[in-house]
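Just passing along the structure, written as structure tokens.
A single protein chain has been removed from this complex, and every other one stays in its place.
On to chain A.
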Amino acid sequence: MTQQADMSGAKALWHTLAAHGIDTVFGYPGGAIMPVYDALTYYPDIRHILARHEQGAIHAAEGWAKATGQIGVCIATSGPGATNLVTGLADAMMDSVPLLAITGNVARHLIGTDAFQEADITGITLPITKHNYVVQDPDDLPRIVAEAIRIARSGRPGPVLVDIPKDVQLAAFGGELVAPHADPGRLAPDPQAIQAAVTLLQTAQRPVLMVGGGAQGAAAEITAFARAWQIPTVTTLMGLGAFPASDPLWLGMPGMHGSVAANRAISEADVLIGVGLRFDDRVTGRVKDFARHAQIIHVDLDAAEIGKIVRTQVSVRADAASAAQALSEAATPYVHPEWTAQIQTWKARDQQGSPTAWGAGSAVRQVVERLRPDDILSTDVGQHQMLAAQLARFEKPRRWITSGGLGTMGFGFPAAIGAALAEPQVTSVIIAGDGGFQMTAQELATLTKYRIQNVKICIINNSFLGMVRQWQELFHERRYSEVYLGDSNPDFLKLAGAYGIEGFRADSQDNLPAAIDAWLAHPGSALLEVVVPQEHGVFPMVPAGAALHEMIETEAEASQGGSK
């Protein structure tokens, strides 16, 4: 487009990012990325958030991306800086998060010599990125970065890594600054596939709509479709919020810790239509018995997902919004009152099972009940995550941020910071366990450094790696091997206080409501530690390898030998 005098490769990088509307990046400097950080001083409109660990930076970028649907950007130096991004890249790959990772590398003539802080990051990240690049020529930088952004955003989104040798960052730039690629747009479904889906739906007596994370951008179209056809709807862990929880058609989350209603409905369905999901094993249970009475319609953007896990009668390759709209317009809806009545009975049973006795469940319930529709809820990984997924009621998409596919402990807190920066006007609540929080607790410094006011941290402290302990209880005869943290956990309030963050604590049903009030009312970010009884499981639960209809519904049932 234009030739630019007096420009380095590093400046060309920032110029290209700015041209793509990127105004916030997360990162951590180091020797091999210094020219990029030096050039940043010429771009005051770009906000750089300095994390305390590259893993914190990339999870924050993921949180940003999940809250906004826009691309998240993170920067790291070579070698150990780059390898610290690996977990975040794998996480973003599994959850289809649009992400651009920029890494420095040693100078071109040193690559391959085992130079100081050299790592073959493109080799390392090859299976966990959608694509990656080493920039060999500074003049190629804008073209490669623009292409990387397009790849990250288009089709099924994912992470792309661009590795830039230090001398390429420093070199004089003599290439062309390229304009951003046009919006890739939606992929419309094949009308014949839509017709086949509608024909099948019209024969259904017991249809179920299953909505995944790929539908987070299609909530309006999905909701309109489900309501017109009166199809009971389940939202997967990644799909929570893509269908309003207040709608009577919503049955909750399916799968390992799904609701009774969702799993019963899937087990009894005669037609199951899955939109924007990949039939993860945590959702299907034993695959051969998954939706065993149902013909399956699978709508997905990624052709490789269709037929990968479950047999599919009708495949519709399209983005979720286009497909749902096409389905809504294709035919007169067909309703089935007996089925919806049956569903309501199961749903009522779920509501009775809502935890009331003091424990992690009732604590999580009281916290999530206080969320407003615009608030963002992030979680870490473990029991608290499944409890939050079971108990939170989302009315809107992109309000739920969790590590689904990879199950990354340490994800939640930095992701909540990324979401808080993306949407400073809403409260960004993070529920974490005492184990996971300590994996990225150093990001308390990021809250302090940028005076981020809208992050509310809730630690559900049961002194254990609770989910591992639950499995040991059920499947390893209560041999609690290396899961106790209670003898060495920090004083979380003091830890927060060390960074200048206000802390609150509750340890009973009686003092929790007041503590929640004080925590949420505190002007600025704050931490709430909820000390809960140590032994408490998450139920319902479908044991790994079992079928959805074999679910253990209650803790009592589990202790009566429901374990397998």
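Everything that follows uses one rule, which is that a contact is a pair of C-beta atoms (placed from the backbone, for glycine too) under 8 Å apart; a residue touches a chain by one contact, two chains touch by 3 or more; residues count from 1.
Definition applied: contacts and distances are computed from a predicted model.
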Key: Record-based protein name (UniProt) of the chain missing from this complex, from "Nucleotide-binding universal stress UspA family protein", "acetolactate synthase", "Biotin-dependent carboxyltransferase family protein" or "Phosphate transport system permease protein"   = "acetolactate synthase"
Query = Pick from A:172, A:303, A:348 or A:556: which residue touches the chain that isn't shown?
reply = A:303
Key: From A:183, A:482 or A:510, residue that would touch the chain that is not displayed   = A:183
Query = Taking the entire complex into account, which one of A:52, A:108 or A:143 touches the absent chain?
reply = A:143
Message = On chain A, where is the contact patch with the chain that was removed from view?
response = 122-123, 126-127, 130-131, 134, 136-137, 140, 143, 147, 151, 154-155, 181-185, 187, 302-304, 307-308
